[in-house]
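What you see is the complex with one protein chain gone and the rest in place.
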Amino acid sequence: MTVAEFVEELNAAGVLGAGKIGEATRLIAEMFKGPEYTVFLTLAGPIVPAGFRYMIAELIEDGYLDVLVTTGANMVHDMVEALGYKHMVGTFAAEDRKLRGQKIGRIGDIYIEQVAFQALEKWLFKVVDAIPDEKRKQISAAELLSEIGKKIGDKDSILATAARKNVPIICPALVDSIAGFQLWLLGQDKHLHIDPLSDVKALMDRVYEAKKVGIIMLGGGVPKHFALFANTFREGVDAAVQITMDRPEPGGLSGASLEEAISWGKVKPRGKAVTVICDATIAFPLIVAAALDNVRKEKIK
Amino acid sequence: MTVAEFVEELNAAGVLGAGKIGEATRLIAEMFKGPEYTVFLTLAGPIVPAGFRYMIAELIEDGYLDVLVTTGANMVHDMVEALGYKHMVGTFAAEDRKLRGQKIGRIGDIYIEQVAFQALEKWLFKVVDAIPDEKRKQISAAELLSEIGKKIGDKDSILATAARKNVPIICPALVDSIAGFQLWLLGQDKHLHIDPLSDVKALMDRVYEAKKVGIIMLGGGVPKHFALFANTFREGVDAAVQITMDRPEPGGLSGASLEEAISWGKVKPRGKAVTVICDATIAFPLIVAAALDNVRKEKIK
Amino acid sequence: MTVAEFVEELNAAGVLGAGKIGEATRLIAEMFKGPEYTVFLTLAGPIVPAGFRYMIAELIEDGYLDVLVTTGANMVHDMVEALGYKHMVGTFAAEDRKLRGQKIGRIGDIYIEQVAFQALEKWLFKVVDAIPDEKRKQISAAELLSEIGKKIGDKDSILATAARKNVPIICPALVDSIAGFQLWLLGQDKHLHIDPLSDVKALMDRVYEAKKVGIIMLGGGVPKHFALFANTFREGVDAAVQITMDRPEPGGLSGASLEEAISWGKVKPRGKAVTVICDATIAFPLIVAAALDNVRKEKIK
Partner (left out) sequence: MTVAEFVEELNAAGVLGAGKIGEATRLIAEMFKGPEYTVFLTLAGPIVPAGFRYMIAELIEDGYLDVLVTTGANMVHDMVEALGYKHMVGTFAAEDRKLRGQKIGRIGDIYIEQVAFQALEKWLFKVVDAIPDEKRKQISAAELLSEIGKKIGDKDSILATAARKNVPIICPALVDSIAGFQLWLLGQDKHLHIDPLSDVKALMDRVYEAKKVGIIMLGGGVPKHFALFANTFREGVDAAVQITMDRPEPGGLSGASLEEAISWGKVKPRGKAVTVICDATIAFPLIVAAALDNVRKEKIK
């Protein structure tokens, strides 16, 4: 059985989680097929440490994604992998005092050696150093990440692929990441000034030029809010899929329903919207694999 | 029965959620009592829209909190209340298309009129205008929020109280808020440049000067990560309480355990740490009321 | 601050979890005050092992509860405590292989020695032995639990108090408990036959004679479903409060909304219903303490 046939079977059930996987697949296939769609992907949660950067890089490479809005952490881990450091399979039931002694950081059941971040710091130092002084004085996070991406050879890298394909990586809270703190240390000598208001501009440019907006949100946080709020300036997105494990009841934006988003003008009143309550490392690859199969079939016809 | 006696009863049970409320109360009372503690509060999720700003303002007023790390949204809603707009009790089962027509934004079962944000824009314009050009060219979010706080008379306002008491409000992703987008619009004319790396500095100053750090985290997101990561530079916090409804299994930082934080050096290996899995609008007021009762009793002795 | 004043403050907020605590308190106070109400309490999850049996026994003693519908496990743990065995405070991060070696069973962070269940078996043997043969041939779980309750002296025991106050304990899945398996062993010699259809009758008697039904549900499972479904025979309950941490999205009854219950006739179309998303060991004592305070105040007037 192919993945597309499998999702078709879930779709036939049409209810509960199975039904949502089916609906999300159809909607994302629509976004991927339609040249009128500008497609945003927002990333929160450890999707890169979990091993799915190559999948996102490929989506960018193949022209399916137009804007990426992300936490700093996902980009930090993209760089770290590009530098040759690997995420390791660990366990949730770790002895964290021991890990600390071994200089290993834990993200759920993912392990990463701290030495990777020391290497990152050195490398980042050189990259920033190579940016002309004038530019460095006031640079958006998007431009900085593009400069970084240009220095990466690894074809599985999101940053490298995005830089090459001119897909902006919007990271409004870059400062809140290991790289952010390293840039702060660096900035004291190098007169580096990151200008987050320019990131608003970079994002708004894409929002304004879009005919239709489709958005795929993995997790919530700043990336979800920033991307959705930007779209209030065009009366909301046309199509939205969110994959999250957060609950709506405590009222935080990360778990908020897409109906709530309609009240704010983040989603159009007649926009199509699907919420999948599922671990993104299960639902996202499943939906993407099935949606792409769908898209390719259509192309062959 | 007083709240303190009630929490004592939960504490006697000592297990499951009841036990965590008991433990968290003891630990926060310890933070509040101890002059050696620098106490951080991090805010994510709609704690201000939910009506608890006066409680946080009071904690600042009474000297129990030394640093606030927050989402932009909570500060936006603090301003909006200061301008006289009120959050209304609505329903989760709202008809969001109607709310949009009525220009009401929904946060869970909280309603707020969009007109509040228009008023905010005008007011913010004036506040920024009054900041000297030189300062405006490169200002940290913390300084900007302090300037804003100085202009607010409302004694229940977090911003006003913090400005008066010289408690820094660290907001690394201020740009990702309604105010952030308004500042962007504004900045185009006014040459406003927010410098997030200065916010790292503002935070690090408090981290370095602290004898002991106690941290209370409501929700996760950027505030939790930023505050905890800053504390890796001093080998971790000494005491931590987090109140969250997020799950650890999907691996996101918001739901991450405080054991995981030990592996990163965010919490000291022998640090005291309690995770309360509960809606913050229930657990936070309960724990604070009981902890303060505790602290006051001790003072009377 | 008293607990009642505290809940009044949550109520003033009126939104999110705080608002639900306020609403639930008002509704339960209404149930407790109204002589027209037959009040059901359903128990799933370890509320007895967590230390709250005395609270439920007291509510029965004081005439606030008319029917209890419960898992077998909660009654097993009520018996075990009556036999003098104590639940201990443990940890979620236990080494379960060690616990097994030490003959300790774990429920979350609650520990209980297996020896307690051996003592239970011997004691249960005697209790069943004392039941006349004729009765034993076909006995409902409710009658059996009443017989058991009569043999218990401990005033904090739910079984003892319910037997004395003639409050039926309905336990449709008693067989699915340690006592159930012990009764099976016993039944082979003693010709014990439990008749669950008689439990339906015992429950239906209370349903049919009720003027109004108020129901408080801690957790979901069989107790929630059995009690609600019985009430479809009278067009639904008039007032319902559920306290749960389960989610509605996967479709299971335990996490199902009380709106869904209206479609089945479990809750009246104009019935009052509140769902509190919270750990029952936090929310239940809080709501009960505040509701009772409320009720007593009214009585004094």
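By written order: A, B and C. Residues from 1 in each chain.
In the analysis below, contacts are C-beta pairs under 8 Å (C-beta built on N, C-alpha and C of every residue); 3 or more make two chains touch, one makes a residue touch a chain.
What you are looking at is a predicted structure, and each value in this text was computed from that prediction instead of being measured.
Asks: Determine which one of C:Leu183, C:Val274 or C:Ile287 touches the chain that has been left out.
Replies: With C:Leu183, C:Val274 or C:Ile287 as choices, the missing chain is touched by C:Leu183.
Asks: Can you tell me which of A:Met31, A:Ala50 or A:Ala240 touches the chain that was removed from the display?
Replies: Considering the complete complex, A:Ala50 is the one touching the chain left out.
Asks: Would you indicate which residue among C:Leu59, C:Ala116 or C:Leu192 is in contact with the undisplayed chain?
Replies: Touches the omitted chain: C:Leu192.
Asks: With respect to the chain omitted from the figure, which of C:Val3, C:Leu27 or C:Ala44 is a touching residue?
Replies: Checking the options C:Val3, C:Leu27 or C:Ala44, the one contacting the hidden chain is C:Ala44.
Asks: Of the listed residues C:Glu8, C:Glu121 or C:Glu260, which contacts the missing chain in the full complex?
Replies: Result: among the candidates, C:Glu260 touches the missing chain.
Asks: By the contact criterion defined above, which parts of subunit B meet the unshown chain? Give residue numbers in ascending order.
Replies: 15-17, 93, 247, 249-251, 277
Asks: Could you pull out which residues of subunit C are in touch with the chain that's been left out?
Replies: 44-46, 49-50, 73, 92, 94, 96-97, 99-100, 104-110, 138, 172-176, 178, 180-181, 183-184, 187, 192-197, 199-201, 204, 219, 221-222, 225-226, 229-230, 245-256, 259-265, 269, 279-281
Asks: By the contact definition given up top, give the residues of subunit A that touch the hidden chain.
Replies: 1-3, 6, 9-10, 12-19, 21, 46, 49-52, 87, 89-90, 93, 108-110, 245, 259, 277-283, 285-286, 289, 293
Here, only the chains that are shown with their structure count from here on.
Asks: At the place where copies subunit A and subunit C touch, is the share of residue numbers found on both sides over half (same) or under half (different)?
Replies: Over half shared, hence same.
Asks: Once you find the CA centre of subunit B and the CA centre of subunit C, what distance in Å lies between them?
Replies: A distance of 38 Å separates the two centres.
Asks: Could you tell me the distance, in whole angstrom, between the mean C-alpha positions of subunit A and subunit C?
Replies: Going by mean C-alpha positions, subunit A sits 46 Å from subunit C.
Asks: For subunit C, write out the residues touching at least two other chains, lowest number first.
Replies: Only 15-17, 93, 277 qualify.
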